[in-house]
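Here the complex is missing one protein chain, while the rest keep their positions.
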Amino acid sequence: MFKFAAEKFEIDPLKKSLEDDRAGAVVCFEGIVRNRNEGKAVVTLEYEAYETLGQTEAENILDEAHTRFGILDALCVHRVGELKVGEMAVFVAVTSAHRHEAYLASRYIIDEIKTRLPIWKKETYEGGSSDWVNCQHLSSASACEASHGSK
Amino acid sequence: MFKFAAEKFEIDPLKKSLEDDRAGAVVCFEGIVRNRNEGKAVVTLEYEAYETLGQTEAENILDEAHTRFGILDALCVHRVGELKVGEMAVFVAVTSAHRHEAYLASRYIIDEIKTRLPIWKKETYEGGSSDWVNCQHLSSASACEASHGSK
Amino acid sequence: MEIAENRDAEKVNVTVTVRYFAILKDQRGLTSEKVSTEAATLSALYNDLAAAHGFSLKQNQLRVALNDKFVDWQEPLAEGAQVVFIPPVAGG
Partner (left out) sequence: MEIAENRDAEKVNVTVTVRYFAILKDQRGLTSEKVSTEAATLSALYNDLAAAHGFSLKQNQLRVALNDKFVDWQEPLAEGAQVVFIPPVAGG
């Protein structure tokens, strides 16, 4: 299960939906808005997503995690809109019989989400300047540098 | 922070105690009592711990995780006493600036907890038989086999 | 296929919807627009739009989606298609 969330969400009902007597391990990842990014003080952060394609791509990633690691279940929720420091931007939960697969699948899912989902974030810094953060693409590091206006 | 818990515990207050504006990643592990272990239907499970030594050893493990992985904080709670299928036996939470360290530290902590803490579990199976599960020691695999009465 | 049917001379004119996200949205000042184009491929369309609006991203920094699917830049354009140029992503 993947979804975009326009508002803060609770993780307990999400975890409850994964309950399974066969589960021996639950690994949860929470990605949180930090107060600094690359040396700058972050005040707010805005996520914008191309949701139709993002939904399909995220479901592909979860399916891949199932197939590769033999887990019991997995879900991911990604926030869109404006977030403050300390708010959760992304949540990933994985259940499996043993912990090894759950760790591997959890890491796989968040790594792929960050690389493949059409989501962009705009950070607003102390002083009011802002910047689209976009160094996670398949393009070369130098291309990434070039795409960063303020660096 | 490590503690043994004789009763069910809530994880939200534990996670709240780790909140930190510098945290970009929270990785949580929950070890759950499964309904089967090595082909046998488990009904209940009893954890017994040598708590004084366990406390010291667990604090050592958390300190090691800090030092090795440069995380922000970590905690672990381990149940003792009788647990039913589906109940949480162990909880590990780690916060760090970036996710990589949080995953590594989380995995390190649970692996070391399982190997080094003086905790034992007795599984009671359908039909009423029970067995001390004890194949996680530094001793050789064959010694482990020998220590399992029912295998 | 449709391109072949609609061909009247050498160039075919189709109207597609282009949606913009993130830095492209800022640089275009729009979230979406209808574009009437003679470009035969997505690659050609991006080059035309980048030249017209001064987009800072090079094509090799982008991926492209046609009708909500990732596709190759050489994919031809069809009447009514939805095109999204995808800047470097930064989820999570």
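Here the chain labels run A, B and C in written order, and each chain numbers its own residues starting at 1.
Quick note on the criterion: a contact is a pair of C-beta atoms (placed from the backbone, for glycine too) under 8 Å apart; a residue touches a chain by one contact, two chains touch by 3 or more.
Note that the structure is predicted; figures quoted are calculated from it, not measured.
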Indicate each shown chain that the hidden chain touches within the full complex. B
Which of B:25, B:74 or B:89 touches the missing chain? It is B:89
Given B:70, B:86 or B:118, the correct residue touching the omitted chain is B:118
Can you list where chain B touches the absent chain? 31, 47-50, 52-53, 56-57, 78, 89-90, 110, 113-122, 132-139, 143-144, 146-147, 149
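One rule holds for everything that comes next: only the chains that are shown with their structure count from here on.
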Every chain in contact with both chain A and chain C is listed here as none
Would you indicate which pair of chains has the most C-beta pairs in contact? A-C
Between chain A and chain B, what's the gap in Å when you average each chain's C-alpha atoms? 26
Chain centres from averaged Cα atoms put chain B and chain C apart, in whole Å, by 52
